[in-house]
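Following this message is one structure expressed as structure tokens.
Of the protein chains in this complex, one is absent; all others appear in place.
Coming up: chain A.
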Amino acid sequence: MTLLSRLLERTRPLIGVAVLVAVWALAHQLRLADPVLLPSPAESFSAFWKDLTVGTLWADFSKTIIRTTAAFAIALVIAVPVGVVLGSSEKLYRSIEFLIDFFRSTPASAMFPLFLVLFGVGERTKIAVAAFGAALAILFNVAYGVMNARKQRQLAAKVMGANALRVLTDVTIWESLPQTFVGMRTGVSIALVIVIVAEMFIGSTDGLGQRIMNAQMVFDMPQMYAAIFASGALGYALNLLFLIAERRFVHWGGK
């Protein structure tokens, strides 16, 4: 492989980003939208860097990370064991499948009024509604992972004398892990999205969602795009984290 082709290989993921920034810069240059509404990429990146280093972006960034992590942790603790139990009994899963699919299809923002009633208007609502959305995605995937565990390996364990619990803990759960990781990646993305929307609409004085709304209200568009970058970067980083973890811990997945 030549140096050039190696360099091209390394930078391939950045091609899409470069195209996006070029289209954006061109749109700004041609004044396709009013410059007040669409600042240049340079102005926006400069605002991002300034807000992060000398401004208050990091404070909002960390609040969103804390809320997302809390919501995801709660979702994980509840959804994984429940998913394993439901997945172990297909009849049980089918009996509540409608509920899971129904709430998975309901926009989280439509659930805000209910969660406001249940948890009040403080921090708990934002975390609870995000945990709820993430838990459904994790539960669904864990249950399907368990249900679709390869029968061959389960039977082999049985033949070797393992009891039902041993088959579950030593074979089925490990077999379901690749699908569980898919659920975790989906769940963490859902948790982040819901936390940001909740910060926008259900009473928050900090967080990236509230920052985006406030910047839009005062038409500080570079600052608004800076907060959007931060949200996107956070989502990307979380996804990457789970991908790395998945590759490291479930290297047998799909084999």
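What we mean here is this: a residue touches a chain if its C-beta (ideal position, glycine included) is under 8 Å from a C-beta of that chain, and two chains touch if they have at least 3 such contacts; residues count from 1.
Keep in mind that, in the parts below, contacts and distances are computed from a predicted model.
One chain of the complex is hidden; its UniProt record names it "ABC transporter substrate-binding protein", one of "ABC transporter substrate-binding protein", "Acyl-CoA dehydrogenase", "Protein translocase subunit SecD" or "Protein-export membrane protein SecF". From the options A:36, A:54 or A:110, the residue with contact to the unseen chain in the full assembly is A:36. Among A:40, A:69 or A:214, only A:214 touches the chain left out of the display. Interface note: of A:24, A:45, A:103 or A:201, the residue touching the hidden chain in the full complex is A:201. Across A:42, A:77, A:121 or A:241, the residue that sits in touch with the chain not pictured is A:121. Contact between chain A and the unshown chain involves residues 33-34, 36-37, 116-117, 120-122, 201-205, 210, 214, 216-220.
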